[in-house]
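One protein chain is absent from this view; the other protein chains keep their places.
And now, chain A:
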């Protein structure tokens, strides 16, 4: 298996070295503020080792012009920057050819520098390839990208909504575990919100119909209280929190709950 893999890779490498084409990479677009420095990066991919005769050359075509002028060349191990054209004294070579990096730095950009910069790299014997271009856009004030503010507002509001819902359910869960205790009137009102059908049967106001609904509590809690102490403690915690303001459950209700756990609490 391993030998087949090794053989395949050698064959592929052999094939690839026949069909080399150098591939040059630059950014697509660069945005810059007036007066700032902008670094235009250029790199290449080649199947050959980086030769000592590697060359980089940069051309510049202003917006609206037809021809491009050469502004930079690296060859024979030395960089040659533009000293007559639009970038004299503003261009600097900041790349590292041995690492296949042919980036240049343009200092103090102005509106007249809007245009297309083309990088062409050659790595002998790998010279067949096509150059790559990067567009420079100079702004007075960097505009907010389309959709950033929209997405931010929507994300924040929906996030807050989810947070509030999560906190609400967390508080309910903690109250049921008797970690916190809420005021009863608040909980009575919340009991009418969108909670499960379980709570629908068990939540009721002070309308004197506690007896009829007490039966339904009993059904719920006998199903729940298969566990021992904790379940019973829960019921005991739950019973006085719902319903009316009297802390003692009505006798009918108490007996109903008492069926679930015999004699664990008595009044």
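We adopt the following convention: contacts are C-beta pairs under 8 Å (C-beta built on N, C-alpha and C of every residue); 3 or more make two chains touch, one makes a residue touch a chain; residues count from 1.
In the analysis below, contacts and distances are computed from a predicted model.
J.: Among "Ribonuclease P/MRP protein subunit POP5", "Protein YIPF", "Missing oocyte, meiosis regulator, homolog (Drosophila)" or "Peripheral myelin protein 22", go ahead and choose the protein name stored in UniProt for the chain not displayed.
T.: Cross-referencing UniProt, the chain left out corresponds to "Peripheral myelin protein 22".
J.: Touching the absent chain in the whole complex: find that residue among A:10, A:148 or A:174.
T.: Checking each option in A:10, A:148 or A:174, the one touching the absent chain turns out to be A:148.
J.: Out of A:65, A:94, A:128 or A:158, which is the one that touches the chain we can't see?
T.: A:158
J.: Where does chain A touch the missing chain, residue by residue?
T.: Touching the missing chain: residues 143-154, 157-158, 191-197, 200, 203-205.
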